[in-house]
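In this view, the complex is presented without one of its protein chains, the others remaining in place.
Per-chain numbering from 1; labels A and B assigned in written order.
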Amino acid sequence: MEYILVYICTIFLLPLLSFLLQLIAPRSLSSAMAYLSTALLCLSSILSSICLYAFYNDSSWTFADWGIYSALKLIEIPWVTLPDFHIGFGMNFDKLAVVMLLVVSLISFLVHLYSIDYMRGDKRFSRYFAYLGLFTFSMNGIVLSNNLFFTFIFWELVGFSSFLLIGFWYEKKSAGNAANKAFLVNRVGDIGMFLGIMLLFMSTGTFSFNGIQYADIDNGIMTIAGLLIFMGAVGKSAQVPLHIWLPDAMEGPTPVSALIHAATMVAAGVYLSLRIFPFLTLEALHVIALIGATTAIVASFIATSQYDIKKILAYSTVSQLGYMVCSIGVGAYFAAFFHLITHAMFKACLFLCSGSVIQAMHHSQEKLHDHSKDPQDIRNMGGLRSKMPITFFAMLISTLSLCGVPLFSGFLSKDSIVAGAISYYNSFHGLTFIIPLFIILSAALTAFYMFRLIFLVFFGESREISIYSHIKESSYYITAPLILLSLLSFAFIFTFPSFNPLDSHGWFYSMLSTVTPFQTLGYDMYKVESGIHHAHTSAMIISITVAFIGFLLAYFKYYLKRDILSLSTNGIYIKSKNLFRNKFYIDEAYEYFIISPFLRLSKIASIIDWNYYDQRFIDSWGWITIKLSKISSALDYHLLDQFIVDGLARLANRSGKELQSSQNGVLQSYLFSGVLGLIILLIIIQQLG
Amino acid sequence: METSILSLLIFLPLLGVVGMFIAYTLKQDDIIFKYIALLATSVQLLLTVWLYFNFDPSVALSSNISINPVKFSVQVPWIESFNIQYFVGIDGLSAPLVFLTSLLMFICILASWNISKHVFAYFALFLLLDTGMMGVFLSLDFFLFYIFWEVMLLPMYFLIGIWGGPERKYAAIKFFLYTLFGSVFLLLGMISLYYYSGIESFNLIALISAAPSISGELWGFQVKYLIWIALFIGFAIKVPIFPFHTWLPLAHVEAPTSISVILAGVLLKMGTYGLLRISYPLLPGEVVAFAYTLAILGVINIIWGATNAIAQKDLKKMVAYSSISHMGYVLLGMAAVASTSAAGSQAGMNGAVMQMFNHGVITAMLFLLVGMLYDRAHHRWIVFPEDYEKPELAGKLGFGGVSNKMPIYSGFVMVAFFAGLGLPGLSGFISEAFCFIGRFSIFKFLTVLGTLGILLNAVYFLRAYQRIFWGEEGASTQGLSEISIREIVILSPLLLLVVALGVYPAPLIDIIQPAVQGIIDTVQSAL
Partner (left out) sequence: MNTLESYMIVASAVFCLGLYNVMTRRNAVAILMGIELILNAANINFIAFNRFNGTGVLDGHVMSVFIIALAAAEAAVALAIIINLYRNIGSVDVDEARSLRG
């Protein structure tokens, strides 16, 4: 197996190499370097697929198989060694990691390829590829790390790369704001994660996933720690209430949105949750399921009334991440991971397609020298199907996958999640019905807004004829990734060799179903698995029906332009549409309740610190000292100096003047004084004698 | 060489001053003074490098087992009648700070190359400051320590007061008097130790051995407690610990760039160094009792410093307040010494000393970068204040779009800012993380509050970066030129240190760890 280790290390380090090379490359070589980076990532993808194949064949590499696993801790680089405190960088090699590596490398490679054309002519071209390399390296780090400390390190690095890439076109103020927002909101989540890491370390004495999993600690602490670490996932994977950064992150270039904000970075939160799943307690899992379901439904609502093509996809991402998180919460471990993978493929494809559309719009506007219309607004598009067929088909396939239509990969994964939600309700009853309710409702809405997108962009008459006339299909750099990704959205890719569209069993399932850990603190996984099996059929039926309803609604409204149920004039409908379009005013709420008061508080703190505390209080000590010193100096001067010291001087002066008269120059008076003195002396001596 | 290297390190700058004086009387050009200073500091740096390679960190001075002289230490009687010795030595606690000092001095001499006013006085005072700082870190006799402590103050006063910004006289006086006020308490503590320890000596090693026998009552308090308070106040003003911090923004803002670098990079560390070197081994019982208060003060430092930094419009003042915040992390780590968990106390204390070194490097970089911007644009406003002298500029952004004009510079600033806010992969994160981990083992709630600092530190750095470097070009951005080779040379060692220690901190930790372990053992013996 040694060569696998070498491959994995190479996969890990290749993007770092790309990053460093791009940093030092001179400007003249920038396009050649871009090809080099793309080639490095391609190599990385090929190596990952080889590793995947090797893992597939070797059934002993499972996460849950502790006995063999302990022998697999093959690389651990000691990093910090104190007498009682060790941290080392260790790599986790199991199927979960390998599949993720492949996904990350493949999508990164495709994005590199795509960006060669998309970012052509940008003045910071090589910087862009450097940042992409840094990001891929950090993402690999998260995937491979076997302890929480290093996961945190790479977690933050991923956030940093995201910051750099979102703010890539920093001349626009909105891009800078978006980058800051992304980093800060992620930081909030990271605080929770760091606290959780510390709590676990203090309780178990180790940072590694396996060590924590098998440690025996109080349930309450475990719940809190689990939820804290999940907070990091909430931030990174844009769950409610920390989802606000993701739509703003669309300020970055579209390939960045595809790579980071659809396929990989946001999936990091889900990946982390998968890793910590064994030590999430039941209470924590309930909370997680609720957060996931809420996110799914809230984001779907918002997406239905957005007009910017990227924002629609962003909210769709948030919603799908909610799906994944909810799936973890209800215990459908394999479904969550499966959805992660399929979502990565089709969402990346969707974003890249939208990028293709946006670029076409942009080029067309440039030809017209008219930049007044927003190239990302779907109200300016229409009927693009004939002009951009490849993009259209790729987008259609990905949309069908996203909506969960049979024959596509999304159906398999989504269906499992719905099954999981239903079985969750079946085991816990009561109020937990909202979980499957949210999930199913959101599935309907997903179909609705995605087909709204398709119909408005690709069908019908164009709303901007002038722009429309100059649109043409994008170059091969762009369409090749689209084709590849849309092919990967077909079901049979994952269910090979089975061609049954309704059956999720195949190579993927057989390889990864053993990944599901069975020694967990939360659920009895056997029970959950059987529950999912039972709910499978009903879930399938429900999800297909619901998706079809959503499609129908969109079809009537946007294709046939018929106003079913006179909804558009309904007051409640309009009000709720406004509510959705304004994203439930969550951003404004944050601004009003948290951010503005805090900035005011910091100004007040600064005023207190400087004007009151320093200038008045501290300096008043100086003022008092000066006053005291003036008093003492007055005392010193007038009393001591003038009166006493100078007084003595004056006394000496006066007496001198008086005695002066005895010096009159007359010899005889001197003699007289002498004799007088002599007589007095004699008398004294006689008296004393 | 072994016995003399430490004395050389301390007195070499003085020799430089003498050389400069000779050059002055010979009426040489100004450039000669700069070269002499550069020569002195580069020789010092080379000596430090030699020291680094020959330094065996495993011999710790703070374990109260024996008073054997250790390698490099020099112990010579000086003032016999009071038992004062010239006792210098180096161990894992002072070693990183010695390296930091010599590196920063060398860099600052290069950064001060453009001084034109009273060049002789400037560089002479600078070298005198260097002597003082080296002496503080290397002396093991309390009296000698105090002498060098005071030697540091006077050059700072003149350096700030003559070459500083518009309010330099006020800043210089305030800095001087405030710190002197603390030094008085230090003197009190020192003399009390001399008498109450029973051995009538200023030798630190001897005092550590005699420490358990300090006893007595004065005015109703235990003498140990009073000594601790006196020493604490003296050192706390230097750190600076809230509420003794208000001299810092003023002094930093008004001082010229190189002085700010030294002030923030080295002088601030002396407070915590003093606490660790003197207060901790000598008064372990008090340390344990005081740990909670220290933890609270640390959290206050972090939050107050960061909150204030967010509201600043002057870039340099913002960085000054960020220094207050970062020293709070050191206090957090130092408070962890009372932890019952071995891992926790080690992580915390090692993190604290690491943070001293890392923060020195990072903040030095920050001030140098701010200084470079100021040199070019002659103002440091992120946003012009409301009462700015030119009313049409009030409230507008000071800069904007600098990243396009000065890409290399923006790269350096980005690394410095992100190191300041604790991005993993750069050295600031490791020390911060360790301090938190250490403190979490005893004070959970306070540490939770402290982690807010992670967020707050990010806020002001990111905002400043966005406002200055991103966005459209502002009025002041037009005339900016890229940084020169000299400036890149100044910044590169710091950048390398930040990145290298961020990726692989083991070299630093290996040096620190044994000495810190000694301190931990001494303190925990009183638990």
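The rule we apply is simple: a residue touches a chain if its C-beta (ideal position, glycine included) is under 8 Å from a C-beta of that chain, and two chains touch if they have at least 3 such contacts.
All of these numbers come straight from a predicted model, not from anything done at the bench.
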Displayed chains that the missing one touches are A
Given the contact definition stated above, which residue among A:24, A:431 or A:666 touches the chain not shown here? A:666
For subunit A, which positions touch the chain that isn't shown here? 660, 662-668, 671-672, 675
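Here is the rule we go by: only the chains that are shown with their structure count from here on.
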Chain centre separation (subunit A, subunit B; CA means) in Å: 34
Help me check something: in the complex, which residues belonging to subunit A touch subunit B? 78-85, 149, 152-157, 160, 167, 170-171, 173, 175-177, 179-180, 183-184, 187-188, 190-191, 194-195, 198-199, 201-202, 205, 599, 601-603, 605-607, 609-610, 613-614, 618, 622
Any idea which subunit B residues touch subunit A in the complex? 174, 177, 243, 246, 249-250, 304, 307-308, 310-312, 341-344, 346-347, 350, 401, 403-404, 418, 423-425, 429-430, 433, 436-437, 440-441, 444, 447-448, 451-452, 454-455, 458-459, 462-463, 466, 469-472, 504-506, 509, 513, 517
